[in-house]
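In this view, the complex is presented without one of its protein chains, the others remaining in place.
Per-chain residue numbering starts at 1, and chain names A, B, C and D are given in the order in which the chains are listed.
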Amino acid sequence: MKYSYYPGCTLRTKAKELDDYARASAKALGFELEEIEDWQCCGGVYPLGTDEIANKLSCVRALNAAKEKGQELVTVCSACHHVMKRVNDDMRNVEDICTRANNYMELDEPYKGETDVLHFLEVLRDKVGFDELKKKVVNPLKGKKIGAYYGCLLLRPGKILAFDDPENPKIMEDFIRAVGAEPVIYPYRNECCGGYISLKEKDMAKSMCDKITESAEGFGADMLITACPLCMYNLNKSSVREIPVVYFTEILAEALGVKESCCKEEKEVQA
Amino acid sequence: MQRIGVFVCHCGSNIAATVDVAKVAEMALMEPGVVHAEDYQYMCSEAGQAKIADAIHEKKLSGIVVCSCSPRMHEATFRKAAERAGLNPYMVEIANIREHCSWIHKDMEEATKKAVILMRAAVAKVNLNTPLKPGESRVTKRALIIGGGIAGIQTALDIADAGYEVDIVEKTPSIGGRMSQLDKTFPTLDCSACILTPKMVEASAHEKINIYTYSEVEKVSGFVGDFTVDIRKKARSVDMDKCTGCGVCQEKCPSKKAPSEFNRGLNTRSAIYTPFAQAIPNVPVIDREACIKFKTGKCGICSKVCQAGAIDYEQKDEIITEKYGAIVVATGFDTINLDKYDEYAYSQSKDVITSLELERVMNAAGPTHGHLERLSDGKAPKEMVFIQCVGSRCSDDRGKPYCSKICCMYTAKHAMLIRDKYPDVNVTVFYIDVRTPGKNFDEFYRRAVEQYGVNYIKGQVGKVIPQPNGKLLVQGSDLLDNKQILKEADMVVLATAIEPNPDVRKIATMLTASIDTNNFLTEAHAKLRPVESPTAGIFLSGVCQGPKDIPETVAQAGAAAVKAIGLLAKDKLMTNPCTAHSDELLCNGCSTCENVCPYGAITYEDKEVNDHGIREVRRLAVVNSALCQGCGACTVACPSGAMDLQGFSNRQIIAEVDAICR
Amino acid sequence: MGAKKKQAEMIEEISGVNPLKCMKCGKCSATCPSYNEMDIKPHQFVSYVINEDVESLVNSKSLWKCLSCFACVERCPRDVKPGKLIDAARQMVVRKREQNYLTPDEIPELLDPELPQQLLVSAFRRYRR
Amino acid sequence: MQELINRAKELLENGTVARVLGWKAGDLPYNPEPAYFESAESLKDFVYNGFCGANLSKYMIEASKLEGKTLVCLKPCDTYSFNQLIKEHRVDREKAYIIGVGCKGKLDIEKIRNQGVKGIESIQGAEITDAADELKIQTIYGEKTVAYADAMLERCHVCKGKEHKIFDEEIGESKETKDGERFDEVSRIEKMSPAEKFAFFQKELSKCIRCNACRNVCPACSCRKCVFDSNKFDSSQKANVDSFEEKMFHIIRAFHVAGRCTDCGECSRVCPQGIPLHLFNRKFIKDIDELYGEYQAGDDTDSKAPLTNYTFEDAEPSIVGKRG
Partner (left out) sequence: MSIEKKEFKPKIVAFCCNWCSYAGADLAGSSRLSYPADVKIIRVPCSCRVNPMFILRAFEKGADGVIMCGCHPGDCHYSTGNYYARRRMTLLFSMLDYIGVENGRTRVEWVSAAEGVKFSDTMNSFVEKIYSLGENVRLGDLRCRS
């Protein structure tokens, strides 16, 4: 199975490991992530104004590239996923945006939201299947108590992202179970980490992340997993707590036994 | 040529303020066939009706057009007036210049123009009207009540007391409904069981009332006065006649893990069970999904311990077919599913419960034997938070757009009862508005605040956050203080929206009763016919029609009973004369109409006809006007145009089209 | 049409929000993680638009404290979307020349080695034209 | 042809049938006309050739009222109409003895004329048993040849098949003639703009002289009295040139036969003005096939017709706009 893949800018640089582990895991699970050519940054946040078109075009390009290949489009970064799905929803359901975007794009055939956007976790749940994943785990993370940190971007608005129940999600918990660890459910897992506010309002972000980590630790989590580089940054940077935060792809790679090979390649490249 | 009189109603200022009524009357005189036109303040008043009668006599009118409100409102009034004056009532047509014109248009010129056109269409139609005579049909003097809650029980008692046979069909093993699950009732704090149980007993003992519990309506055919209904009596696995209700079987049943429906799943029951101690009939049923005997073939303990030999594992569903003259729907409500509202942590914490669950917790026969305690650890709570409007007044698809009406009052009741019984428990209520219209209702709510010290905070709750220490952190708004509040609570109670019983849509479809987007049955008129469905012979009782509390439900149940009695008291009904009719000379005998008739009202016969001198036997469609309901499906299906509908004939409708497009 | 009315209408147009749908339940304010940092509270946004006092809204601190976390949007029972309303106000500010909340010269001091690009691009899009 | 005549003789003589519904020669070589033959001797006038295109099913409505059985010659496509008439109780199966005659396509004299053939005296190669691919035409200007396929009726190029759906016996070989797609022309019109569509049909329908030939020949238009001739719809104001009936005749007629029309093509064949009337019927058939599943009227005698049937999941009428 081949998917079009949109890594996004942060996965190229600061969150390289999120990307590397994702690719290695995909390989181990028997599907391929085919990177879209010449993709451009999604912008990090979805432009909320109903009159914004230009800011959505980079996404439309990527979506259309996937359409032309007849593939579903997979993202790993929460932010890219959020922006991509919402732009796609606009192309499907908002006639005005669709028309105007297509006027800019001058495609052979107008893009009308034909591509399905999938988060890597959705691929695991809906395509691979967590039961299937469980069978492929060679290195179950036994005894680890892991808290899933969803944040906002994966879940909300629930109707458009249609990712999971925005108030009581379970996809990451199911994932944690599949890789052999024990999920810790804590109430702040879908609360905001502060997002981009941490650029100018460090204290605000810090107090938010404090609440999150405190709650997770209170319920007994040894570590947190996330799909978002910015959540990772905020949680790591701002929190007074010592709880480690890792990308979900890292524990996936570890459970599948491909983590070492990943790092090796990386080292080779660096060397 | 008809001699038509046109009567334009001002409806006070309802029509006259936007439609130049005099002009409409003036224009009417220019229409073919119109020999008289006038306008008057209130055409439906006695004086207005007298004007119509006078004109019929003086001008020898053969047809009448009343330009007024909707025909659904006063068509019957004007038809009766015409009949009294000696005119066939079906020579009256209404031009709806109120609901379809004056009330929705602002510009006088525009509205008047439209009113004139609507008048013209009605005149064009009346020109082609012919006198019609209704037929007669018989009335079966027996009523069916669907649903055995307080609404159904009350309606049944009232109808039975008037001397008519009544059958109640109840889906669950016992009558009693939601009210039997309640602990106390507002605004007088009566014990619910104390006032309900006597009614249940009375219903079961009444010689005119027959109760089918654990049964469902399966099929309905026929029409007002003459419905035929199939009732499925589900296999109870217990012989109703033999069982003595001793209860030993329930005690001995080894399968005790089925969630108790009656206690809202807060505890469990045995596989053979009666829902509650005062159940009527006091005969258990075997839940075949939970029963070990049915699952594995082994066990059979209940059969062994039953001294009466009432257990019957072989029992099968039974279909009973019965005829009824009237049907009352009393299917009640349930609380909505809270899966989509998990910001309140309902599925994440046992200590977040719905109000109906709290009723069970407070009830002596409930899962905690009436002690207020946390369901997670059995500890007594110190801080209780109530959240109002959970799923009510919600315009997105998570909840319901309407106000559930009962929540403000029962929350005040709960708060008061808790403060009364457990003075050391603090009670906080987060509300959007406190709605207390009703006799002694606001006084009741004020007592909760003033006498019992319940803390009411205006603002909604955003999230309920379970804490590692087992407490619940409630994050809400205090809009009057302009603060975000974080309140630690031991228990949170959600005033969950109510919705009509999910089965009601299926039932409405069987009854061809209209139903709205929220699954509430539609009344024939919101104000004037609030307990009748637009479908003749179907009456509405209780929450199936809209949210209401117990006093309102009982009042409506009585009203529905009176309407049903009014129908059953008649020996014969006049049938709608607007039925289909086939022109023998045009009929091809092709059977197309027969295929689309939903009532089986069309049959084919070989008949001799005289077609302009040619005598021959032809296969012809014959309409049974007692069965025909006048939908008109056949008229369009008929390729030769032989089939036509009286009162809505092809020529009449085409005349209307022409008048509008003129 | 008055300038004030025009501004209010512009907010409604950019956001696609009809403020009249609000029933003033306060669930947005009960939900907002930035509530304490805001001078105008989320449930009040609609009133400012209805009362055509967009000026106060665009000058408020709240504009720069909203995280666009969509919790208010998700939980609003009336589909009002206060988060979109405040973003529209923000757009009205940053779309004006020289009104960016974030200028390139302040960036270097805000940076640190681990800071992900995502943060910068997000902030740029929310704070700048 | 001789085989057909011999068999008809036999059935008449042994009393199986009381009469034979067939053809006799017309005044020109290309216009044979339907005729009854009640004795073996009269069969000497019986003809059957490529110009015998008319669908004899409709004649069986009247024939069903006569004493005894009537032998009728039906082509494969005519048998659909006969089935449909049985379904509608218009013909009596017991009163018919159906000989399914083979078909190698029926001829259209206009097609021949359009190839510049004038002054026709005789035509060879149109006989049913003759497998000739060419027609030899004697004209006052000498002999001309026209390929058989080029002289065929439009309907034969999109033939439904050469299987008789109902018959007592079959005589004569058939030959596949289908070389086109039935709905191509409909699809072409569907792609036009509203103005183009209107202009197209306005041009075609303006040729109509209301001779009623289409209606009279149509086996589905078998009403005792046509709605256009009754006053049930105020549609019979013959005097009024501007009347509803005049304008809407063909659309209404097409709707009346929708789901019942077998697409026998007689309407277009008989139209003296050459209006492609089958385009209306085929539009309905195409929509029915696409929206409610393939349906061929006359395939059987008991299935429910599309317009007297429904499913809960039927497409909403808005689909018309969405299909583009």
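Just so it is clear, a contact is a pair of C-beta atoms (placed from the backbone, for glycine too) under 8 Å apart; a residue touches a chain by one contact, two chains touch by 3 or more.
Remember, it's a predicted structure, so these values are computed and weren't measured experimentally.
Student: Among the chains in view, which touch the chain not shown?
Tutor: When the full complex is considered, the omitted chain touches B, D.
Student: Which residue from D:60, D:120, D:254 or D:267 sits in contact with the chain not drawn here?
Tutor: In the full complex, the listed residue that touches the missing chain is D:254.
Student: Which residue, B:70, B:347 or B:624, contacts the hidden chain when the whole complex is considered?
Tutor: Within the whole complex, the residue contacting the unshown chain is B:70.
Student: For chain D, which residues lie in contact with the unshown chain of the complex?
Tutor: Against the left-out chain, chain D lists 186, 189-190, 194-202, 205-206, 208, 233, 235, 241-242, 244, 246-249, 251-252, 254-255, 258, 280, 283-284, 287-288, 291-292, 306-312, 314-321.
Student: For chain B, which residues reach the chain that was dropped from this view?
Tutor: Residues of chain B in touch with the missing chain: 70-73, 96, 98-101, 103-107, 110-111, 113-114, 117-118, 121, 508-509, 512, 514-517, 520, 522, 534-535, 578, 596, 598, 629-633, 635-637, 645, 648, 650, 653-654, 656-658, 660-662.
We adopt the following convention: only the chains that are shown with their structure count from here on.
Student: Just by CA atoms, which chain is the most central one?
Tutor: The chain sitting closest to the overall C-alpha centre is B.
Student: Among all chains, whose Cα centre is located farthest from the one for chain A?
Tutor: D
Student: Where the centres are mean C-alpha positions, what is the separation of chain B from chain C, in Å?
Tutor: 45
Student: What is the distance in Å between the mean C-alpha positions of chain A and chain D?
Tutor: The separation of the two C-alpha centroids amounts to 65 Å.
Student: So what's the Cα centroid distance for chain C and chain D, whole Å?
Tutor: 71
Student: Could you list which residues of chain A touch at least two other chains?
Tutor: Residues 167 of chain A each touch two or more of the other chains.
Student: Would you give the residues of chain D that are in contact with at least 2 other chains, written as numbers and ranges?
Tutor: There are none in chain D.
Student: What is the complete set of touching chain pairs?
Tutor: Between chains, contact exists in these pairs: A-B, A-C, B-C, B-D.
Student: Could you list, by residue number, the parts of chain C that touch chain A in their complex?
Tutor: Within the complex, chain C contacts chain A at residues 13-16, 33-34, 37, 64-65, 67-71, 73-74, 83-84, 87-88, 91, 102, 110, 112, 114-126.
Student: Provide the residue numbers of chain A that touch chain B in the complex, in ascending order.
Tutor: Contact set of chain A toward chain B: 165, 167-168, 185, 187-188, 215, 218-220.
Student: If you look only at chain C, which of its residues touch chain B in the complex?
Tutor: 21, 23-32, 35-36, 41, 43, 71, 75-79
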